[in-house]
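All protein chains but one are shown in place.
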Amino acid sequence: MAEQNTSPLSTIRTAVAGVGGYAGGELARLLLNHPRLAQSKPLFLGRVADDSSAGSVPLESLHPQLALGAGQTLPPVRAFDWKLVEDMGIEAVFLALPHETSREWAPQWLERGIKVIDLSGAWRLQHEVNRKVYKLTDENPALAASLQAEAVFGAPELHRKEIATARLVANPGCYSTSIILALYPLIQAGILDLDHGIISDSKSGISGAGKAATAKTHFMYGADNLSAYNVFGHRHTGELLEQLGITTAQIQFTPHLLPIPRGILSTIYARLGSSTDPAQIQQIYNAFYATSPMVRVHQTPALPQIQHIVKTNYCDIGFELAPDGKRLVIVSCLDNLLKGASGQAVQNLNIMCGWNEEEGLL
Amino acid sequence: MAEQNTSPLSTIRTAVAGVGGYAGGELARLLLNHPRLAQSKPLFLGRVADDSSAGSVPLESLHPQLALGAGQTLPPVRAFDWKLVEDMGIEAVFLALPHETSREWAPQWLERGIKVIDLSGAWRLQHEVNRKVYKLTDENPALAASLQAEAVFGAPELHRKEIATARLVANPGCYSTSIILALYPLIQAGILDLDHGIISDSKSGISGAGKAATAKTHFMYGADNLSAYNVFGHRHTGELLEQLGITTAQIQFTPHLLPIPRGILSTIYARLGSSTDPAQIQQIYNAFYATSPMVRVHQTPALPQIQHIVKTNYCDIGFELAPDGKRLVIVSCLDNLLKGASGQAVQNLNIMCGWNEEEGLL
Amino acid sequence: MAEQNTSPLSTIRTAVAGVGGYAGGELARLLLNHPRLAQSKPLFLGRVADDSSAGSVPLESLHPQLALGAGQTLPPVRAFDWKLVEDMGIEAVFLALPHETSREWAPQWLERGIKVIDLSGAWRLQHEVNRKVYKLTDENPALAASLQAEAVFGAPELHRKEIATARLVANPGCYSTSIILALYPLIQAGILDLDHGIISDSKSGISGAGKAATAKTHFMYGADNLSAYNVFGHRHTGELLEQLGITTAQIQFTPHLLPIPRGILSTIYARLGSSTDPAQIQQIYNAFYATSPMVRVHQTPALPQIQHIVKTNYCDIGFELAPDGKRLVIVSCLDNLLKGASGQAVQNLNIMCGWNEEEGLL
Partner (left out) sequence: MAEQNTSPLSTIRTAVAGVGGYAGGELARLLLNHPRLAQSKPLFLGRVADDSSAGSVPLESLHPQLALGAGQTLPPVRAFDWKLVEDMGIEAVFLALPHETSREWAPQWLERGIKVIDLSGAWRLQHEVNRKVYKLTDENPALAASLQAEAVFGAPELHRKEIATARLVANPGCYSTSIILALYPLIQAGILDLDHGIISDSKSGISGAGKAATAKTHFMYGADNLSAYNVFGHRHTGELLEQLGITTAQIQFTPHLLPIPRGILSTIYARLGSSTDPAQIQQIYNAFYATSPMVRVHQTPALPQIQHIVKTNYCDIGFELAPDGKRLVIVSCLDNLLKGASGQAVQNLNIMCGWNEEEGLL
């Protein structure tokens, strides 16, 4: 729905670091169309060739789909410079960078009093054993440990209150968001037989593999194909363990590469502790998400599908329960670049600013 | 860019007739997100089964991607009823209907003082010979002739002034928009050798074929395929003749079906009357579209491509001129459901209301 | 590999009933390129309009991709006529028809001494309870029961010997083939904990939905999408139960619709009864398929993917075992129109004729 609030808008000054990738491009689009943020002129930081006389490149050279019509100009992409950040009075930054870079760099933004929403995996995991998969090294381990402890996992539907006051938000992974939102309400309600084991068979569009040209992102690899990968130990697994409070033995998560640009669908198989009826499960989901504007719970037996969530910030959730009342199949869908990355990041910023969390996202 | 106008919004009451198709679904989405129109609660009219106790169906049952989160409801789709239209004080209607229905029905809306933006081919063509392709019959030929004469061809970049005061706007065809916007400035500038003949090799995504399930809209027909059709005499040709002031012999327009959901790309071949340089052509385009927010002119030799215009209301235009200074290749792209249909229709409404024409479309 | 046998070819006279569908088209292609069958001129039966003076339509009008170059003609598609069948001395028929038609018609071919390879679900299931899903009615229940008991389930890798002497072969379903071939060797080896429950998350290209134009086969439904359907009770389930000797509670099979023309990938999750190592599982697969030319077992941890089996008659199988030695993930791929339908049918005919089962299929 369109923004109908006509009261004077409050705003803050934002930056995006790493605007050149897919998540960066979506962040740029969202900020430029956000009713409160557009006017404060977001700062876009990215790679600028050394010989650029202007110290900048046009945003549309990186993301041509964002170009405006005649006479209108987009903000440029600037080379990084602390002075620039300070002069512009940046108050919050989105880091859309490799995890090593984020791990190293986030403290420096925080130190300057700038809130950080980090889209990498660098700060999502509290337990070192889970974090190992990222091979992070910290120059100042004590500071890193302290920031890690302070970091809030940016799933608004789970941690809205903590996000509101956070300095450092670790934006969740795309796969993990789809799985956590599908399972959390049921696990919290205590109705799943966790020891039986949960399976998430997840499928993602190819933008999830990033912008680098590799054998696996080649059109000829992806097109008309489907392939499983990282069958055991995908790095999003740690998020599942920590957020859902389960063990490695209790979850089997297998990602697949879909021949489409964007969208994730997770088909999740779980066993109930005791036989129940679909209405009870429906009620748990409805109640849990009653005040969550970015989750759409389907009425069983309707199931979500990818084309209904592409280019939206929704996570759609539906389920069917077997006639035996125990075998449960949940389907969860989202756009990996929006609810699975940049959209959720803006949703987190909205919460941090005290605004409606869906602002600029519908 | 986000709407920054905080002055009290003026609005009008709109209806969409035929909300169930692809164009209708896009109209619903645009109106519900339009900063001035959302608040006036658009009326959606469509097929409602006779046994529907409510006389309505949920909009999300026709277009699941439009569903909202918990606690929020979309306007329903209502069965048609003049009383309803009058009670709601509808001031403008979008007709997203078959052309025969539009031809018959438009006069009845106009008669009630309701402005009509018609998305079919029913009212686009002034010359009966061009209109023949639609096999239209008029119950009241005199009234139809009078309304036809009054109808304005809804290409804002050509007829902005006439649209502003029109009662009946005939929204252009999707292919025609892409070709007319590419050629009109050059023909007006008198630099083309029209008698040599212009060729538009146009390619469209499959949504252009409509929602009906047929052999040609089957996934197995469209996927991994490309096919030419209606090589001579596609019904959009009449629009080219009338809007560009050329003859059948001067234009060859051949459409093709692309294996993608949406987007049109027209590759247009023309010959200049006398040799020139690219700068002159660039200057003609730049000048012509200097105040048109929904056209993006590329700087030669950059050329537009489909993925930059999908889900936008832009028409992107670029060109290259051969070293001989005479052979010109123009590439023009748009989203057939937006600038080629529903987006352009809303652009027209904006103009009719005296608003910025890009409102709700960026 | 090319056929190198230069001994005098033996052959039989074949017919395809229902050559107009996707499976029928693939059968026509395979028979026309089969080193032993092409020369005996297969008879193609299909729908021929009543006013066809010739009583036939060109095969290429139904399947344009099969057309030959100048001066060469394909066999025509003939309207059905027992006299024609008898005059041509047909010895074996492929029924590529709806299951009701197959159920009714198969006995009439058998009665004439013609062997039947039926591609529908009509004869696959021995237990009436499993067959219910097809809503079959038999005019002569005693005959039908007797033929049902005689029918051989046409999975060559399981029933090669019975197929060799069969009169009526029930060609397996596409999904079922991918799942049965992945699980049968392990179940036979007794290493799976069946009571824990097996899950097959299966994904199929859209040709699996058939040639009829429906809302679900529309390009706009399938493209850029993924959707689950028939989450419980897909009609291929009965084949899994009967061939694998398991119960409904032991298998959860969920099909999905992939945005590609053809290919199935099943990701199968099973639990071992006791911890083992990957080498043991590899050994079971290798041994079981050592003499099966149409199954390619991957060396763990390599996994098959759809693009390697499209337009082949192979079923590719690979697996990974969790570090705990108990949680097993198997990936199985095949082309739903070949190993999942027409290719397997020809493989069965080869066996029934005493030829190499891969003849004409490599």
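Order of writing sets the chain letters: A, B and C. Residues in each chain are counted from 1.
Note that in this section a contact is a pair of C-beta atoms (placed from the backbone, for glycine too) under 8 Å apart; a residue touches a chain by one contact, two chains touch by 3 or more.
Everything numeric here is computed off the predicted structure, so don't read it as measured data.
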Among C:Y221, C:Y269, C:Y314 or C:W355, residue touching the chain not depicted: C:Y314
Omitted-chain contact residue, chosen from B:P76, B:P107 or B:G263: B:G263
Listed residues B:A96, B:A209 or B:I306, member touching the removed chain: B:I306
Residues in chain A touching the chain absent from view: 22, 206-207, 211, 213-215, 217-224, 259-261
Residues of chain C (touch criterion as defined above) contacting the omitted chain: 1-4, 6, 8-9, 32-35, 37-39, 64-65, 67-72, 224, 286, 289-297, 307-312, 314, 358, 360, 362
Interface with the unshown chain - residue positions in chain B: 196-197, 199, 201, 203, 221, 223-229, 231-232, 249, 252, 254, 256, 258-261, 263, 265, 267, 269, 271, 301, 303, 305-307, 310, 320, 322-324, 327, 329, 331
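Everything below uses one rule, namely that only the chains that are shown with their structure count from here on.
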Reference chain A; chain at largest CA-centroid distance: C
Distance from the mean Cα position of chain C to that of chain B, given in whole angstrom: 47
Centroid distance [mean C-alpha coordinates] between chain C and chain A, Å: 42
Distance from the mean Cα position of chain B to that of chain A, given in whole angstrom: 35
Residues within chain B bordering two or more other chains: 224
